[in-house]
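A single protein chain has been omitted; all remaining protein chains appear in their positions.
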Amino acid sequence: MNEIKRIYRDKPNPRPNRARQLITNFNFVVGLTLLSVTIFIAVLAPLLATDDVNKADPRASFMPPSANHWMGTDKLGRDIWSRFVFGGRVSLVIGLSAMVIGMCAGTVMGIFAGFYGGWIDSAISWITEVLMAFPGILLALTIMAILGPGVNNVILAVGIGTIPQFMRMARSAVLKTREMDFIDAARTIGCSDARILFRHILPNIIQSVIVLATLGIGSAILEGSSLSYLGLGAQPLTPEWGSMINAGRTFLQNAWWVSVFPGLGVFLAILSINMLGEGLSQVFDPVNQ
Amino acid sequence: MWNYLGRRLLTSLSILIGVSVLTFLMIHVMPGDPVKVIVGRLTTSPERIEALREELGFNDPIPLQYLNYLGRFVRGDMGTSIRNNRPVFDQIMEQLPNTLQLALITVTISTIFGILIGIFSAATKYSLVDRVLSFISLSVISIPPFFIALLLILLFSVHLKWIPAVAKTGDPRGLILPAVSLALGEIFWLARIVRNAVIEETNKLYPNLAKSKGLSRPGILMKHILPNVLIPTVTAISIQLVYILAGSVVIESIFARQGIGGLAVLGIKNQDFPLIQGTVTVLAAIYVVVNTITDIFYAVVDPRVRLG
Partner (left out) sequence: MKNKSALVLVIFAFLAAFGSVSAQADNGTLTVGLSVEPFTLDPAGGVYIPEHFVIQHIYDPLIFSGPDGELYPGLASEWSANEDGTEFTFKLRGDVKFHDGTAFNAEAVKIALDRAQKGVTPSSAAPALLTAYVETEVVDDATVIVKFSETNATFLQDLSRAWLMIPSPAAIADLDGGKLAFIGTGPFIFDSWAQQDSITLKKNPDYNVAPAFMAHSGPAYLDEIVFRILPETATRLIALQTGEAQIVQDPSPVDAAGMVDDPNVQIFTFAAPGVPAHQMINTEKFPTDDLNVRIAMNHAVDQEAIMTAASLGLTQPAFSIISPSTWAYNPDADNMYPYDLEKAKAVLEEAGWIDSDGDGIREKDGRKLTIEYPALPAYEEQFMELLAYSLQDAGFEVNLTTMDDAGISAVGAAGDHNILNMGWISRDPSVLSYIFLSSNIEGGSAYTRFRDARLDEILTEAPKTVDPEERKALYEEAQTIIMENALVIPIHTYGNLYVADAAVEGFMFDAEGYPLLYDVTFAK
């Protein structure tokens, strides 16, 4: 499920002369454009929507795409375009929030593990190893079995699943940084552990963490929509891409548009982030030099 | 070597214990009374609830409950499903072969095509063909597998009516759509890994030396590059195998296929805790075992790993 984290090979080493390469890179530019459009749609959803997302009109059910309903209507006669733009909002919020949770928890755990070493390191590393033993969507499914359905629980479930990658990255970054001269210097002038951790170590790794988080949003969206697709995610009155696909799959034969448009939404959102990541790695990864 | 092996196995064992603690705790961290969760909406007298609590061992202290649970688990007794009274172990053993069959076919498809496309891309690197291929790969791995499955059903079963969406038991055609749904993304993911690995090796110095020794290009590929591409490729395939097993959770539900993934979803939908615990633990255990084997494989192939 986590294509991004698997594709992404090495953390970039930003150098100033790469900016030009980036803005001429096909993947980066297209990815960035698609992502901007997705975010634009999600943010401006109230302006873009042509109808109330919950305005049902059973007499107008399963209308094919037309001038009135750009993406047709669903079983209850609701306008799919309006639900699509608001649904994107929910899907993006799930992806973003999950990454933020995973990023914060994982990075803090990683910093502690790397900085203190010893049994703290062993314990934290063990916990993440255990978490990683639940591959892909399985961990999220298990957590959902405990928490029950709902958007907030999806965010938490997907977020917990992303902890290990941040923890590992932060830990190894701290291990590299810990031995550096300026840390020793900070120690000798009497800085507290907390100060060293958050003033000296965190700023050094924050950049890589944010890049990793950005590239992980795609898989978080995918996982969130998979959970909604299985009926565990967004609530019925809340439009969300995964659950919209789910709701339409029964009618695929007669009304393909109910499922296919939200499916395209998920696809484009993930594609944009994958292309962005590809562009970055083409410019920064030594393999492509 | 033996030292490394010992350490590696010990780590795996400790992870397995962690997995069992997590799955065991599942029912206890749930909000609400576990017995009521099991009974669901049935009308039940308080006496019966109490009797069940005793029967299911919920009155024991939690650590003792865990030890009992672990003890039974180690002996292959995963409890009986609280919905159909069948031993969970039997159900898993019935369903696992189907999932493994699907996973193996998927891995075979994705390995063959993935490596071919990857080498082809690397050989034509930076050409138009390579660029188009890499765009296609990016697109395909961006489609959610469950959406691929829906589109394939729509195209091949509904419109073209070539392949039944659901085939009779034992009909090999029933494997085609699920395997393709799972394999598509994996093919292109593997192709990218192989492509990058081959380019990386090509960029290194020694192929130039080989060329200066007068070897042909295919000769270089076979003799020098492919062996070095082996490690990343095997890692990729082992990761894939596990992701496919996990991905089967969604795909098996869609295609109404027998399998452990479908069984896990069934358990979650029915709040059948022994069944959830059993299926989740088995899937996680497979992951740990595959990982351990892969690591040991590295250690054999590349002695430097043993030091790490």
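A and B label the chains in the order they appear, each numbered from 1.
Keep in mind that, in the parts below, a residue touches a chain if its C-beta (ideal position, glycine included) is under 8 Å from a C-beta of that chain, and two chains touch if they have at least 3 such contacts.
As the structure is a prediction and not an experimental result, all values here were calculated from the model.
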item: Residue of B:Ile82, B:Ile237 or B:Val250 in touch with the missing chain, whole complex considered; value: B:Ile82
item: Chain A residues touching the omitted chain (full complex); value: 54, 56, 58, 61-62, 75-77, 148-150, 231, 235-237, 249-255
item: Absent-chain interface as seen on chain B, which is shown; value: 31-32, 35-46, 48-49, 52, 56, 80-87, 90-91, 94-95, 153, 156-158, 161-169, 173, 176, 252-259, 262-263, 266, 269-271
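Basically, only the chains that are shown with their structure count from here on.
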item: Computed distance of Cα centres, chain B from chain A, in Å; value: 21
item: Partner chain B, residues of chain A touching it in the complex; value: 1, 3, 6-7, 9, 26-27, 126-127, 129-130, 133-138, 141-142, 144-146, 148, 218, 222, 225-226, 229-230, 245, 249, 252-253, 256, 259-260, 263, 266-267, 270-271, 274-275, 278, 287-289
item: Of all residues in chain B, those that touch chain A in their complex; value: 11, 14-16, 18-19, 22-23, 26, 29-31, 131, 134, 138-139, 141-144, 146-147, 150-151, 153-154, 158, 185, 189, 192, 196, 199-200, 203, 239, 242-243, 245-247, 249-250, 253, 264-265, 267-268, 271, 276, 280, 283-284, 287-288
